[in-house]
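Right after this comes subunit A.
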Amino acid sequence: MSPEAGLVVENLSVSYAISRGPFRRADELPALRDVDLTIAPGRTLGVVGESGCGKSTLARAILRLQSLKGGVVRWNGEAISALSEPAFRRVRPQMQMVFQDPVASLNPRMRVLDIIAEPLATHRPELSGAQRRQKVLEAMERVGLRPEMADRFPHEFSGGQAQRIGIARAIVLEPGLLICDEAVSALDVSIRAQVLVLLEKLQREMGLSILFISHDLSVVRQIAHDILVLYLGRVVEQAPRDVLFATPRHPYTQALIGSVLSADPRIEKAHQSPPIGGDLPSPIDPPPGCPFHTRCPLAEPICAQAMPGLETWPDGGRVACHVANRERPAAA
Partner candidate 1 sequence: MTEPLLGVKHLCVRFSSPSGPVLAVNDVGFSLAAGEVLGVVGESGSGKSQMFMALGGLLAGNGRATGEAWLGGRNLLGLTEAELNRVRGRELAYVFQDPMTALNPYRTISAQITELLRFNRGMDGQAARAEALRLLERVRIPEARRRLDMFPHEFSGGMRQRVTIAMALSNNPKLLVADEPTTALDVTVQIQVLDILEELRREQGLAVVLITHDMGVVARLAHKVMVVYAGTIVEEGSVEEVLLAPTHPYTTGLLASMPDIRRPIRAITPIPGHPPDGRQERVGCMFAPRCFKAEPVCRAETPALAARTGRQRQACHFPVAEGEAPLARAVAS
Partner candidate 2 sequence: QDSRPDFVVAVNGLYRSIEPIDGNSTNAQRIMDSIYDPLVTRNWTEDPEGGELRPSLATAWEQVDDLTWRFTIREGVKFHNGETMTAEDVAFTLSAERIWGDNALVPAGTRYTTSFASVEAIDATTVEVKTDIPDPNLPYRFVTPLGFVVPKAHYLEVGVEAFGQKPIGTGPYKVVEFDQASHVKLEAFEDYWGGTPPLKTIEFRIVPEFSARLAGMVAGEFDIMVNVPIDEVETVETYPEITYVSRPGDNYIMFAYNTLDLPEFGPNPVSDVNLRYAMSAAIDRDALVEALWGDATFAPAPFNFPDSPAFYDPEVKPLIGYDPEAAKAWLEKSSYNGEEVVVNVVRGAYPNFDLAVEFLAEQWRNLGINIRLNIVDSWPLALKHPFGLLNMSMSTTFDGTPTRSIWGFWGPDSARATRADDRSWAPPAEFVALGEQYLAEPDVAKKVALFREMVAIWEREQPALMLWRSIVNWVVSNDYEWTSVNGNAMLLGPGYISVKN
């Protein structure tokens, strides 16, 4: 098997144990089940889904902040999920993360310089203080922060600037993969746009792979090349951006897209709410069969019994839905 560049995740499963006291067996909360995905260098994969569907868990699992129940994570062909902790330390600088709450993800008691230098201090201890500072300033320049800001504390920055600091920290080791977990959700529209533009720029310059997690479809559409839709820990659909938005096949994807509002009042006048009801079922005991069948307008008896397979469509989309896949079965 030739080493494949970029990130490959196969059959990833993660469970949380929910303890209910010493006299009860811990309940298992399957947060992710059999997730596959691939991100080539320089590409962005957008992950969308409702709150609690396992988006953050996916990010944490890839970075080994969370133990796996099953599956493999490969980075540039190497199965990093199987590495020992010391061996993984070698790979870790390759993968960095940007967080949701920009200010909260910076230690309020550290100077910007030290925050951005923390990855260097951890993984490149051989660097001298001056070299380290040099690298930090380079990263700051890349994300559009002025050098004199290096000696300030996080609370002196607005949300947008703070997120730039977070991004600078993530790129200072020149990683190959950037994982953005709701990296722009907490930002105002104007600031969000700044950060999105910055991320695109960095991807171009550094050839980054980006795993872009968001619940906001319009943002994902803006930045991602491919899009993965999660529902209750399962991949229900994955497709290149244009395919997904042009022809969403899974009823859940359709409902998600159908729920997004437009800033154009004329469009909104005509916009019908998608016909899905209810709430996300409890993730502790997800419904049998297709997890979405409880809310699905197209559900058929089979949906309550068997989990549909994720089948590949000719245009590169993959869909896990009995009904949709029946329409146009996968090319063999």
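Selection rule, in plain terms: all candidates are chains of the complex that A comes from, given by their letters.
Heads up, the rule we're going with is that a residue touches a chain if its C-beta (ideal position, glycine included) is under 8 Å from a C-beta of that chain, and two chains touch if they have at least 3 such contacts; residues count from 1.
Fair warning: this is a prediction, and the values are worked out from it, not measured in the lab.
Enquirer: By the touch definition at the top, subunit A has one partner among 1 or 2 in this complex. Which number?
Expert: Candidate in contact with subunit A: 1, the rest do not touch it.
Enquirer: In their shared complex, at which residues does subunit A touch candidate 1?
Expert: Per the touch definition, subunit A meets candidate 1 at residues 50-51, 158-161, 188-194, 196-197, 215-219, 221-222, 242, 245, 255-257, 259-268, 271, 273-274, 276-280.
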